[in-house]
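With one protein chain held back, the other chains of the complex are shown just where they sit.
Chain naming follows the written order as A, B and C, and within any one chain the residues start at number 1.
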């Protein structure tokens, strides 16, 4: 309840949101729109929803966007909206990866806050420029590493920070899918096509699409920074142009070790994102497909099942909880939390207030970290599994 | 995606929604509002959110309702909204149980469609009058037995209807909680107070609050009608005024048997709604706390784990699915589906079209069935567990 | 390790064991023999393994029983073994139910300790006579309600006794199978044939075969005595002569309530014995198919997963544990514990020592209780679900 019950909410006061990408047949566009609605902080007001003008208009109409705010290009949209007194305050970028950078730059320069899908960009250089630009413009910039929005992920992060695990020794992350087990991209599957195309996805396939989520989650929960990695990237499906399986050894600063495995060819796995963290005093385990649960063991005591909103829930999780324990919240609610945190940051910025330290979202720096991670893994694998230092 | 990707959606075309009850400190009011937003079919436009005028205004303001549409009484609201050209089209009733009937009657008579929390009313007589009134007025009337909105519940219903289980023999339903293990109502807990108060809840405590959900779910999935029941209601917590545990034997028309157990004092259970159905050819099991899974066994074959959106998903489930398999949907999405089905029905009614048979929601007749179930169980228990026939 | 590491064990000192029934094609005979061997307390020395003399001899030969101790009738065996200085000390009875009584009487009267499969007898009168005879002869008499041998069942019993659950309110037991979903007994299946034949099984089918296990387990863990029951027994498979599904309401002395459901037609269940107990202070849940785990929740605290041998294990469980936690023990080990407890009791009796209170096994009185339970349930069901008091 914590989220809605605030004087910020309500239709009288929704933040005007624009969207680039996310037209008909997009998966992630619809997700962003639902996420933006759940806590009633945003109203979708403008869009450049597709590169094809006809489809852009049709998509906008379906979504109730006024005809004069259905744009054919993001440049046009940025210019027009920036000029309106009732122009959009925030833009969501849900295009294929290679367009993230240009769109984000355009809107930042137009003075509009940005919510950008991950990975931030397709090169480290471009990501570093983005970090600079965000600092220069002072705009809010959110990268939708959405799994950080789950309450039990926040609980895990708080428990690590509180020392419940002691000193961290092991961080193991997995993200397993099977939808690319066969060469789907060869049969006209739109999602498969762009995700396996280096010109649109960048140099990483599986590692960029889902490996970065696992990496971001590991960093988010543990607060650790990666020191070195060593990767073997594989392309199991013949004819595929990017990796579809990634196996990485990790050395974290401070001495922790770990492994990261991401796969899109692990038959029987739908969206198997899992994080396990072990320290000198305790261990915890979280599985995205059952996100309301968090397993915690204090060394020498029975394993505990912590639940969203149940006994032992910390304020860091409770402030993101909409319904009582036992009423499962899911992927969309976690995603919505990213939007709602973004709304809080935007309102603070608009009011000239300093950011509330309780408000947490993946930043442009986190986005840069993920791009560095992709680049390092690709480089290590190309060098037969050499250790690569993260700078 | 099926839900949003329709030309009905969008802010240009949202259904105007009013709400009675659901002000500050309400649990279920916030749930209804999120549910109404998720698929973008409704805009909350008016409310009589609390019986206290000051709290009613304050609650409305928080939710962005215009001041002139924040009413102090539902009668006033019905009258004023019915008179406006832009008046509400649908009202949501989220008050304590004893007020459902009067409010619903008032809005039906004002020509406004109704979404009403369960149980429909506190007496069978009042529920039967409601059925009559709905037939007479021709308005859409939805009772929020929300668990019928989960895709895998729809899948289960379709599988039973398709004959995948053969002839049904056994229907076992459970709904277990522990939040009333101690006498919470004596310490000022608002939710506990009205739910254990016969003047506000009606004659059933646990049976009305959660037993009816389990019963509705069993009927919804199997399509069976109850013939007779035999109940023992218990009040384990000293000083409590209504039952906190319910155990019922069931005889279904056609020969199936079953048991229903609902408890609010089963320590370690949060919201344990479970349905198990067994027939001559197969069996299925569904657990609300992990709602994206459905277990199915064809007799003599290995048990299968069916997932929302995964292999084997039927269209009856697929049409309600927003995100791919492995991305869990939860309680709010299931609740949202009830609202979205309601929107479809309302739009059809407004267009003078016959109802789409694919659109399914719990009706006023289902609401009546639940009230009969409460009354029969209370009566059976009062007669030391006599069999009571459902008429 | 606790079990083996005792000076009682070893081949020099094995208790001489005879067996009645359990020849070729018997399921439970082989189980008893393995159970008798696991902790090295017994040596199978004599047998009347089948009613057919040829099969009796052949079965004995396969099992390494000397030819002169392979008997054609149990009467002959009792007489001959009682007369030998190296005669058997204990007999195991693993025949169909209707023979339990005659065999047990014969061996008791011959001065031989008895381990008898359940149900003890097919009538209450016969069971009561057996209780008398055991008291008169002073022999050790063990009924193999084997599920009481699981360490986590002992843990649960100890926790209830220690007050960890507070005052017990609810006791729910289930035992679900699906192997009799079709009319297996009509196609020559030996196990199905005798278990559905009232002349060999007695008046109860499913209730005698598995319902009594669930009932015994509930009594064993909670220490409660049943006051009244109300049953509906069903025969779902056309042509079957005994019940294949049993649903029972329970009133326990002291005010606890509960339900018991046993079924052999619940498709998708293999051997689903489950016990759930809830009290004023805590709740616990145990599932036979994963017997090394016990779920425990203290009211208001996170749910705990207690494991066999893990943190929180009590001595009552630890004394029965052979391998460290995480190395699963199963059905045969639990069964073996019944034999090992029997061995301890027999050795104490032989030494003229009083029974060790730490040594626990299902007694002839427990066997009588199960037969009373069957009779009461059959009677209640025949009277359309009347409450029947347990005397």
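In the analysis below, contacts are C-beta pairs under 8 Å (C-beta built on N, C-alpha and C of every residue); 3 or more make two chains touch, one makes a residue touch a chain.
The structure displayed is predicted, hence computed values, not measured ones.
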{"item": "Chain not shown, its touching partners among those shown", "value": "A, B, C"}
{"item": "Sole residue of A:144, A:247, A:292 or A:321 that reaches the chain not shown, by the stated touch rule", "value": "A:247"}
{"item": "Contact with the hidden chain (one of C:79, C:190 or C:327)", "value": "C:327"}
{"item": "Where the missing chain touches chain B, by residue", "value": "296, 300-307, 310-312"}
{"item": "Residues of chain C in contact with the chain not shown", "value": "1, 4-7, 9-14, 24, 27, 30-31, 33-34, 37-40, 43-44, 61-66, 177, 269-272, 288-292, 307, 310, 322-333"}
{"item": "For chain A, the residues touching the chain missing from this view", "value": "165, 169-170, 172, 178, 181-182, 230, 232, 234, 236, 245, 247, 249, 251, 257-259, 261, 263, 265-269, 276, 278-285, 295-299, 303, 384-385, 387"}
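As a convention for this text, only the chains that are shown with their structure count from here on.
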{"item": "Copy pair chain A, chain C: interface residue numbering same or different (half cut)", "value": "same"}
{"item": "Chain whose Cα mean lies nearest the overall Cα mean", "value": "B"}
{"item": "Chain B and chain C, separation of their C-alpha mean positions in angstrom", "value": "44"}
{"item": "Distance from the mean Cα position of chain B to that of chain A, given in whole angstrom", "value": "34"}
{"item": "Rounded Å distance, chain A centre to chain C centre (Cα mean)", "value": "55"}
{"item": "Per-residue multi-chain contacts in chain C, two or more chains", "value": "296, 303"}
